[in-house]
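Here is the structure we will look at.
The complex appears here without one of its protein chains, the remainder shown in place.
By written order: A and B. Residues from 1 in each chain.
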Amino acid sequence: MTSVLYDAPGPVARRRERWGSVIGSVVVLVLLAVGAVAAARNGVFDADRWDVLYDPPKQTAADVWRSLLVTGLGATLRAAALAAPLALALGVALAVWRSTRLRALRIPAVGVIELFRGVPVLLMMFFALLALKLSSFEAVVFGLVVYNMAIVAEILRAGLAALPKGQAEAAYALGLSRPQTLFTILLPQAVRLMMPSLVAQMVVLLKDSSLGFIVGYQELLKVIQNNSYFYGNNYAFALFTVGTVVYLTVNLSLSWFARWLARRTSAQGNPEAVAEAAQRPGTGPGADAGARPV
Amino acid sequence: MRTMRRRGAVAVLAASVLALTACGGDAEEPTEEPGAGEETTDAGGEEGAAEFAEGSTMAELSEAGSITIGTKFDQPLFGLVGPNGEPEGFDVEIGKIIAGELGIEEDGITWVETISQNRESFIETDQVDLVIATYTINDDRKERIDFAGPYYEAGQSILTLADNEDIQGPDDLAGKKVCTVSGSTPEANLLENFPEAEVVPFQAYSDCLTPLRNGQVDAVSTDNVILAGFAAESDDLEVRGEPFTEEPYGIGLAKGDDEFRDWVNDVLEEIFEDGRWTDAWESTAGTVLPTPEPPAVDRY
């Protein structure tokens, strides 16, 4: 790891860093220990706070794990698996619509994006349930799709804006039409450039499925809640801890998968270039937004 | 080559998503053994199916052999679901009896969680045939749906810590923090009739217990039966004073389906008489609460 912000550490700095690490670790460990002692005094680690995971007082451990991992996580993934492709497809469509040259045509797209970007997902789901009369599952998917398509459109717009002007100019010079330029030259590059942001947004989408409680959708967090009502508040810590671990596992593997995908699909040569470029608003979102290349 | 391998990866991902989806679907099917519902079908039984008038909701449900009932999934004693996905409680028993009268076995019942905010809309959109979910009959709701029943009469009351001497009734709530559910009838009652009380709204009544024990709120207020369920589970909680509202619990069904409503009312009157209502109570809420007299059905 090299950085422009500081020199590569020399022997003195390295020694200092080692001491810093030791002291820092000790401080962190002491804090953790204090927390653990306080928790233990309140009985947080007693078996009767945790046995719900291996020997629950009612029903069986298999039931508990099945409800968490099959019913709960299954419902979360099902909603995300349907909503993510829809949000991406509609987001691309919106981004294309927003990049049309005619101002009058562009304005409705801006309106749609601003509207859906500005309303809480929670309310969109609630609205779908009450006004559009959708089922819980459909309402969750609807809320996730309309919000995330607006964000995807914004991300892609930033990606398009960040491409060097020469790309479009060269395409036109070759005699490609505007749609051809957009779909074969600019959009693929924009998608690749913004891959990290797009994946981060899909993680947000997955997490937001937990807002389905407002319409009574039985996803992971709702199942955890129901289980903690069923077994009593004593088990809240154990169940929420499991929930955190599951969410982190799923989301981090998603991010990891995306990084792997980006490495495999990126142009030959420097695999970090793409991720690096997108991390920098200097060449990424917002940089050349004024000079629209299309 | 690169493209091929990439497609392969995507296909594997898609397949695993599908597999998960399939598992998720399976889990929601009732896992009851066939025949488990036989006991409750004795009164209506198979021959009951023929009795219903052509085209009535009863005939349709009976012929389909399946019914969808909305209930609470987080209400101890009335509708509470465990990790195996099968709800239990008084509301659930009432639902099973009604389904039985239609000749529908227990594994023909699909239970759907209805929360306070979606009960009316689920009925209006036919996502459920009935809602039995500690559902108070009131005129505002009658504008959108109809109620059979009541099948139970609750009333709003107060729960405090057992060692709290200050709060003996609703009039003592002035200046106190009272926990209830956001957007619920009890919340509206408190705001209107006891404006001095400081209302602290959560998502579910069970959420109120931790703050109560930690002294972050002074009391919890909702229907007495819900509070009694909490008090019965732990010694440190007590229900205080007499109920100060009337909350008749009804069975929600589609607006204007008078035939169905009359029929459900008939069933309720029948089970009030023949003791099945009492049995249902005693096997659920009755384990911790005294058995009340059945209420009178209100055929409005």
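Just so it is clear, contacts are C-beta pairs under 8 Å (C-beta built on N, C-alpha and C of every residue); 3 or more make two chains touch, one makes a residue touch a chain.
Here, contacts and distances are computed from a predicted model.
Within the choices "Carrier domain-containing protein", "FAD:protein FMN transferase", "Amino acid ABC transporter permease" or "tRNA 2-thiouridine synthesizing protein A", the name that UniProt assigns to the complex's undisplayed chain is "Amino acid ABC transporter permease". Across B:96, B:141 or B:261, the residue that sits in touch with the chain not pictured is B:141. Note on the undisplayed chain: of the listed residues B:77, B:128, B:200 or B:289, the one touching it is B:200.
Among B:184, B:221 or B:265, only B:184 touches the chain that is left out of the view.
Of the listed positions B:81, B:97, B:217 or B:267, the one in contact with the omitted chain in the full complex is B:217. Residue-level contact of chain B with the missing chain is found at 116-117, 120, 140-141, 143-144, 177, 179, 182-185, 187-188, 191, 199-203, 207, 210-211, 214-217.
Those residues of chain A that touch the chain absent from the view are 3-7, 9, 13, 17, 20-21, 24-25, 28, 35, 38-39, 41-42, 44, 114-115, 117-123, 126-127, 130-131, 154, 200, 203, 207-208, 210-211, 213, 221, 233, 236-237, 240, 243-244, 247-248, 251-252, 255, 279-291.
Just so we're on the same page, only the chains that are shown with their structure count from here on.
Put simply, chain A touches chain B in their complex at residues 56, 58-60, 63-64, 66-68, 70-71, 73-75, 77-78, 81, 126, 129-130, 133-136, 213-216, 218, 223, 225-230, 232-233, 236, 261, 264-265. Partner chain A is touched in their complex by these residues of chain B: 2, 6, 9, 17, 20-21, 23-28, 73-74, 76, 80-85, 112-115, 117-118, 121, 124-125, 127, 203-204, 206, 209-210, 233.
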